[in-house]
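The complex is shown incomplete by one protein chain, all other protein chains being positioned as in the whole.
When the chains are written out, they are named A, B and C in that same order, and each has its own residue count from 1.
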Amino acid sequence: MDRAMGGAPAVLTGSAVRRWVEKSAKVLAENRAYLTDLDSPIGDADHGNNMDRGYKAVLEKLPESDDIGELLKAVAMALISKVGGAAGPLYGTLFLQASKPLTGVREMDGAALAQFFDDAVAGVKMRGRSDAGMKTMLDTLIPAAEAFRQANGDGDDLAAALRAAVDAAEAGMKATIPMRAQRGRASYLGERSIGHQDPGATSSYLILQALADVVAEAP
Amino acid sequence: MDRAMGGAPAVLTGSAVRRWVEKSAKVLAENRAYLTDLDSPIGDADHGNNMDRGYKAVLEKLPESDDIGELLKAVAMALISKVGGAAGPLYGTLFLQASKPLTGVREMDGAALAQFFDDAVAGVKMRGRSDAGMKTMLDTLIPAAEAFRQANGDGDDLAAALRAAVDAAEAGMKATIPMRAQRGRASYLGERSIGHQDPGATSSYLILQALADVVAEAP
Amino acid sequence: MKKLINNAEDVTVEQLQGFGIAHSDIEVQFDPNFVNVVGGAKDRVAIVSGGGSGHEPLHGGYVGMGMLDAACPGQVFTSPTPDQMFAACKAVAGDQGVLQIVKNYTGDVLNFQMAADMLRDDGIDVRNVIIDDDVALKDSLYTAGRRGLGTTVIAEKVCGAASQEGWDLDRIAALCKKVNLYGKSMGMALTSCTTPQKGSPTFDLGEQEMEIGIGIHGEPGIERTAIKSADEITEILANHILEDEAYTRNLSEWNAEKGEWVDVETIDITFEDGDEAIAIVNGMGGTPVSELYTVYHKLAEVAGRHGVKIVRNLVGNYITSLEMAGVSITLVKADDEILRLYDAPVNTPALRWGI
Partner (left out) sequence: MKKLINNAEDVTVEQLQGFGIAHSDIEVQFDPNFVNVVGGAKDRVAIVSGGGSGHEPLHGGYVGMGMLDAACPGQVFTSPTPDQMFAACKAVAGDQGVLQIVKNYTGDVLNFQMAADMLRDDGIDVRNVIIDDDVALKDSLYTAGRRGLGTTVIAEKVCGAASQEGWDLDRIAALCKKVNLYGKSMGMALTSCTTPQKGSPTFDLGEQEMEIGIGIHGEPGIERTAIKSADEITEILANHILEDEAYTRNLSEWNAEKGEWVDVETIDITFEDGDEAIAIVNGMGGTPVSELYTVYHKLAEVAGRHGVKIVRNLVGNYITSLEMAGVSITLVKADDEILRLYDAPVNTPALRWGI
C-alpha cells in the first residue's frame, strides 16, 4: 500500500480488499448468533446465519486476482448464490453495482472509495426500493457514505475518513432502534418494530468496521 | 333404616343405596383433578374425568325405585355406556355382577353386603383378568371385601364393619404405591410404575368411603 | 394450555361437528357419537374401528370408500363405550357382518368385546381382531400386552380393500390377523402432550430428555434417555422392530362353538433378509413433517442393512397423540396380497389414492 504522510495508506489495494473480505467473514462468523438474535424479535431469526453462510462461500470463491472489480464481483456473485433471503440480493447488488466501474482497477484512492460507497448505496436503494429512515441496512450505509465523502473532501487520509464513516455508520445503526420499519420483514410488525436494532443495519456496520480495521492495521 | 342396638342401621336400604350413589358422585366430582393427576405419571390423565362423567350419567339414569338390584344395574349400565376406557367396563361389570342376586331385594344385611363385595371382586377379576398385587382397583377391593366379611362375622354392626372395610381399603390403596403394575396402562412402564398410587385403587377407596359415610350418617 | 378449543369438556363433539360438515361423503352421529360412510356397507363386510380421540386422523379420518365404514371416537384418550360401537356397527352393517379392528388397550378391548356381545345378541355376525404391534413391550405376562400402534392403519386400509373386493367375514378377519402378525411398531416422544381435561402436560420431560417406547395416549414410555440425533433415534426404533423376536402371547377371541371368549396363542413373524415392507414414519402430532423425512432416510438405510426393502411408505401424521412431538415407525411385512390390497383405491379424509 502506498502511504501518504504519517504512514497511513493513501490507496486501497487489491490485496487490502481481499483482507477486508477475509476480515468481514471473520467478524460475521463471530457475530453470527448476535445478528440472528437481532433478527428474532423483528424478523425470522436467520440473518446471522445468512451472512455467515454467504461470506464463507465468498472466501471459497475469492479469486487470487488484485483486480478490485473482479474481487468485488466475485463477492457479489457468491453472496447472491449462497445467502438467499432479502440480504442475499441486497448485499449482492451492493457489491455488484459498486464493482462495475472498478473492473481492471488495482487500487482506489479516497475519491474512488467515495464513489464506491455511493454506488453501493444506489444499488441497495434500487434493488430494495428503499431509502433512509426505513429501518434497513441503508440507515447504516447512507450516513457512512456521506461521512466518508465529507471527510475525504476535507482532506482526511483513508484511515481517518473510514473512521469517520464507521462512526457515522454506528450512529446510523443505533438510529434504527427507535425507527418504525417500512421495508423487509420487520415492517409487518408496524409499531412493534420500534425499539429494536435492525439486523441488516448491524451487519453493514460490521462490514464497514472490518474495512476500517484493515486499513488501520495496514502494514 | 332399621337399627340394631346403639342406633347404627342393621341393614342397607334401597334409599341408602341411592344416597351412596349420590355421595359417590359428589366425592368423585370433588376428586376429579386428584384422580386425573394420579393417572398422569403412570397413565393417560383421564381417570378422574372418566369417573366423574360416569357418575354424572349415573345420577341422571338412577330410577326412583327402592329395588337394590335395579338400582345397581342402572349404575352399571350408565357406567358402561358413559365412562369408556378401562374403568368403564370394569366398574360396570363390578356393579352388574354384584347386582344380579339383588333383583327385588330392598334391604341388605351384613351377610348380603359381604356377598355383594365378593361378587363385585369376582366381576372385576373376570373382566380384567387380574388379581391382587397387580396394582389395580382390586388391591383396594379385595382387602376391603375380606375385612368386611371378617368384621361382619365377628358381629360388628354395618357401620363398624364398613369402617373396617374402608380402613383395609385405604391400606390396600396405599399398598399400590410400591407395586409394579401388571395390568392396565401403568404396566407399560414396568419398573417405573413403582412409587405411584394407582388411580383406580383410589377411586375404589373413595366409593367405599362414600358408602361407609352414608351408613354412618344414616338418620 | 394452548389449544384451539372452546370448551375442554366438549372438544370431541366440537371437532366431530366440523369434521361432519367438512366431508360430504361422511356422516357424523351424536349421542352415541360415531362417524360413518353415507350408505353403510350393505352387500359387503362392514369394517369398523374406534378408540379414544386425540389420535387423529385415526380413526375418523380413515372412514370412506375402501377403508373404514364407521369409527367410534371416545373422549380424548379414553376408549369409546359399547353403546357407541353397537350403534355404529348397527348403522353400517349389512348382511355380511362386521369386522371390529381393536387396538390392544385394556379399555378398547373390554369395551369392544362388550359391544360384540351386544351385537351378537342382536343377530349381527361380528369378528373382533386385536392389533398389538408395539415392540417396545417385550412381555405380555406381566403387562397388559403390546399396544396397538401404526399397524392399525395398514390393517384398516387392507381390510377395507378386501371388503370392497367382496371377501367374506372370516377371510377378512384372517387377513386382519395376518397384518397384525406382519406388523411391528415403536415410538418415541420429544415432548409430552396435554389433554384438554387435565390442561397441563401428562408427564414432565426435561429439555435434554426423550421418552423411548411410548404409546399414543401421552403415557410415558418404557425408558427415558438423553436426547439423541434423528439418526440415532431411528436406529434404536428400527433395530427394535427389525430384530424383534417372534412374540408369543394369548389374544382373546370369540369362540362361536363354545359361545365364549377364549385365549388363542398367537405368534408374530420376524423380519427376514429378502422381506419387502410397507413403512410408516409417523409424526406424533407436533413434529413437522419435514423432520420425518430425516427419519425415513435413515430407516430405509437400516432396513436395507437387514435385507428388508421398503416398497411403500407413508410419511406424515397418521396416528397421533395430540400435539406431542415425536415419531413412531411401523414396518408391515408385505406379501403380494397385502400389497395389492394396499394399492387398491381409497378415498378418505386422510388417505386417498386411485380415485
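By our rule, a contact is a pair of C-beta atoms (placed from the backbone, for glycine too) under 8 Å apart; a residue touches a chain by one contact, two chains touch by 3 or more.
Here the structure is a predicted model, which is why all the values come from computation and not from measurement.
Remark: the absent chain touches shown chains A, C in the intact complex. In the complete assembly, the contact with the undisplayed chain comes from A:L90, out of A:L12, A:A25, A:V58 or A:L90.
Touching the chain that is not shown, out of A:E30, A:D44, A:D154 or A:E217: A:D44 (per the contact rule at the top).
Only one of C:N33, C:T191 or C:S252 touches the chain withheld from this view, namely C:T191. In the full complex, subunit C contacts the hidden chain through residues 2-7, 11, 14-19, 21-22, 53-54, 56-57, 61, 190-191, 207, 210, 227, 229-231, 233, 285-298, 300, 313, 315, 317, 320, 322-323, 325-327, 347, 349, 352-355.
Contacts to the hidden chain, counted on subunit A, fall at residues 36-37, 40-46, 49-50, 53, 80-90, 92, 127-128, 180-185, 187-190, 192.
Here, only the chains that are shown with their structure count from here on.
Contacts between chains form some other arrangement here, matching none of path, ring, star or all-to-all.
When chain pairs are compared by their number of contacting C-beta pairs, B-C comes first.
Chain centres here are Cα averages; for subunit A and subunit C they lie 57 Å apart.
Separating the centre of subunit B from that of subunit C, both taken as means of CA atoms, is a distance of 33 Å. Here the CA centre of subunit A is 76 Å from the CA centre of subunit B.
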